[in-house]
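Only one protein chain is missing; all other protein chains are in place.
Every chain is named by a letter (A and B) in the order it is written, and numbering of its residues begins at 1.
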Amino acid sequence: MTVSTPPATAVRLQRLERIWKESPGVLGWLTTVDHKRIGILYFFTSLFFFGAGGVEALLIRTQLIGPNQSTLDPATFNEMMSSHGTTMIFFFVVPMSLGAFGNYLIPLMIGARDMAFPRLNALSYWIYLCAGVFLYVGVFSGNGPSAGWFDYVPLASKAYSPGPGIDFYALSLLFVSISTTAGAINAIVTIFKLRAPGMSLNRMPLFCFAFLAVSFALIFALPALSTALILLELERLLGFHFFIPAAGGAPILWQNLFWIFGHPEVYIIILPAFGIATSIIPTFTRRKMVAWPLVALAEILVAFLGFGVWAHHMFAVGLASATAIYFAAASLIIVIPSGIQLFSWIATIVTGTPRFQTPLLWIVGFIVLFIMGGLSGVMFAAIPFDQQTTDTYFVVAHFHYVIFGAAVFPLLGGMYYWFPKVTGRMYHEGWGKASFWLTFVGTNITFFPMHILGLDGMPRRNYTYGPEMGWTGLNLIETLGAYLLALGLLAVFVNLAVSLFRGARAGNDPFGGDTLEWSTTSPPPEYNYAVIPKVSSPYAMWDTEDREEDARNLERGRKTLERGHETAASTAVDADWDEVLEMPSHSAWPPLVALAMAGVFTMILLQQWLAAAVFVGVLLCTVAGFHLKEPEEA
Amino acid sequence: MLVVAGVVFLGAVAMLVVGWVRRETPGLPFLGENEKLNTGLVVLFGMAIPIVILVALFIVSDLVLLNETDAPQASSTAMTVTVIGHQWFWQVRYEGEGAETANEIHIPVRTPVNLVVRSADVIHSFWVPELNRKIDTIPGQANSIELYAEEAGVYRGQCAEFCGLQHAHMAFRVYAEPMPKFKAWLANIRKPAREPATPQAQLGQRYFMEDGCAACHAIAGTEARGTVGPNLTHLAGRETIAADTLANTPEDLFRWVQNPQAIKPGAKMPGLGLGPEQFHAIVAYLTELR
Partner (left out) sequence: MSSVPRSMEAEGPGPVRAVDRERRTQASGWWGAALLIATEATLFACLIATYFYLRFRTSEWPLGGIEKPSVTLPLVFTGMLVASSIPMFFSVRAAKGGSVRAAWWLLLLATVVQATYLGLQIHLMVDDLHSFSPQANAYGSIYYTLITVHHAHVAVGLAIDAWLLWKLARGITNYRLIGLRVAAFYWYFVGAAAIAVVLTQLYPSL
């Protein structure tokens, strides 16, 4: 898009450019507080962990390609299986959705110039990176976790897992929880405070509702995980007793704490995907979402109800009937908000003017896979059925349909969708479609037969099986499917990587998008918007008069906030303009704080208490350094 | 349930197909951009219909069927069997009978048995798909279910909760037999082990007692009282060894005792590094333990 720029505007843009500039080169990336750059860092880091988790998955599948294989010995298999789950859940999906997509897009969608706490944002990233490295030091040194991703005690207790693998697991998850909590707080405050004046809550894109719900869920779910992990480490490292019956402990305590976190976590994983779906669908159907308020409500409800169903993961531990029935009923109720959203997407597609370009294809794939996975989830809420299928491949099938199919597909669709915005270039449409079909077919070939195997009694987490069980054929098909699936993903990333250099120029708004981010340049400038945008509906980009007014404002220098690193803050619900905030600029403290924390965790792992205390001191110093400079002194 | 799921799935996909067919054309004939009608659709398909299905599912499965899988009432069962999960085998005790065995559970057919499960180490899960639900064995807690076989036969079961290295090789068998046959079996199991008859077996017994086996295994009627491994008093009466991993033939038995780690890497039984003659003798002894 070429618009002739009046001279006054050019001067303003230059000034903003100068104010918001960060250091060049590597130093710039180390000290950045720009939410877009942090988003990109998150993207590549979590992509790396996706690759790691994917390689682990392929090793698992290769081991299971036939009966009595020995690609992996049992110990390695268990490490791969546990690292796969842990990596994918904690170091891939959540950082990818909240860290990469959330970070990059939330400020853009609400018309802000950065997150509410830019340096805390950087700190979250660096902590995440350190925690991931921490875990993988364990995995690569042969000390990966090996008690499964939910790490049940007493298997994870010192007596049955004497090596440091579980400590790597527990400490790295505690570590990354700090990052996730900070990220969630940041997202909530950003959404509440920094929305462009005029964007009252009922005009906020549904994408942001989803992320708001996720962030709240994280804030209340993570403490349960942290508690469990702290207790576990106290038991493992200092000989406390929480889980061992002989000393008055209880193994089921772990399961309760873990799943009080764990079930909300699965909705934390899926909600960003819902948010992405509700961004892509209106754009490609040229139609506003059907039942907008119901969808917003449903997104919040899912996050909320998710806290009441945890024991449906524990139907086989011998719960009292009444307890089990309550949790089954709660699990059924949670279907309703999912159903609302699902039919709202379908209705929007059917009654709109759908263009099945690559991003929408991924969303349609997502819808199909989500129904599959959701329906098997509902079956578990029939307690007798669960008691048969729990801990079999039926469960593995369920959660890969909902996690890989329903949570990762929209992430991939979102990568295509926002690729032009982030890079300024178009992806290759033909390859995009091909990569979708490869992945979609591969996914079904990989995960559908798992339903059958599960019903046929194949337990999960078995490093091998005998030829007499009759599971050989389906396992072979699954493994081949997994290779196909990997090929599909490879096609996605090759497409994007090649397009980064060769793609056609995209312009600001190649798809006729519905939300604000499409109004700025691709890639967006450091300050996102030269003018704080005017907003009067959730489909801000389709309100052409508002966008014209923005252009006039820029010419006249209204709402440009060009005195410093500034952005607008508004009231939480109605979004009336409340104050102008000076935002901190680049800082070297976040990576230093994260490093000091890594020191503390490493010393705890090594049980060097004195050194740990020293690192706590260092940490305090870095935190003080972090707060040395007040915004107005910038 | 599968049928209902199929209908729901196909219905929803059908709608998507409609969308595909009408791509690039705006709206549906009469629904179009009519917000009220569309919201109504969402409420109908997303809320009203699901509620009906869910309530039905809930009543059938969680209120009616659940009773059948519950722990049995104390008085409704004829006998109690305790199963204790170990890494990675099953210890089986017939309460009040003083009988103990491992990995192979015999029950009378058409008789409700109260099955109590416990754990000696980590959490396992007792599961015979054809007979009943799963039930976890949890340290410090006794769970129970009813084990009831309508027809005589051999039912395979396995550990369903991840319990470490050899979780994959922690299977077992349930033999449902007519009452007289069961009674005879139980009577035999209650007896102490018979004395070895052949010289080689006698030699084997000596090795067994002196070279370490007895530290872990119990053989009733001898000084072997170990509790780490399975009770071997009537080992030869079993069809499988090492938790349904090998057939109980002299050859496999030899392979097992000589080098268990090659068969179940990580298993809690070490290869004792004795010579082949000693192992042959031990096997000869073990095969006499009917």
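Following the convention adopted for this analysis, a residue touches a chain if its C-beta (ideal position, glycine included) is under 8 Å from a C-beta of that chain, and two chains touch if they have at least 3 such contacts.
Quick caveat, the model's predicted, so the values are computed rather than measured.
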| item | value |
| --- | --- |
| Where the missing chain makes contact, among the chains that are shown | A |
| Sole contact to the chain not displayed, among A:Ile19, A:Ile65, A:Val189 or A:Leu595 | A:Val189 |
| Among A:Asp456, A:Glu549 or A:Glu582, residue touching the chain not depicted | A:Glu582 |
| Selected from A:Ser23, A:Thr227 or A:Ser537 as touching the chain missing from the view | A:Thr227 |
| Contact residue for the chain not shown (choose from A:Val137, A:Leu253, A:Leu297 or A:Ile452) | A:Leu253 |
| Touch residues of chain A, complete complex, unshown partner | 116-117, 120, 181, 184-186, 188-189, 192-193, 219-220, 222-224, 226-227, 230-231, 234-235, 238-242, 247-250, 253, 256-257, 260, 558-559, 563, 566, 568-572, 576-582, 620, 624, 627, 630-632 |
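We adopt the following convention: only the chains that are shown with their structure count from here on.
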| item | value |
| --- | --- |
| Length of the line joining the C-alpha centres of chain A and chain B, rounded to whole Å | 37 |
| Residue numbers on chain B that touch chain A, as the complex places them | 1, 5, 8-9, 12-13, 15-16, 18-20, 22-28, 31-33, 35, 38-39, 41-43, 45-47, 50-51, 54, 57-58, 60-63, 65-66, 68-71, 87, 121-123, 125, 127, 129, 133-136, 138-141, 143, 158-168, 265-266 |
| Touching residues (chain side chain A, partner chain B) in the complex | 73-75, 78, 147-148, 152, 154-155, 159-160, 244-246, 250-252, 286-287, 290-291, 294, 316-318, 321, 324-325, 328-329, 332-333, 335-336, 339-344, 346-347, 349-356, 364, 367-368, 371-372, 375-376, 378-379, 381-385, 387-388, 390-392, 457, 459-465 |
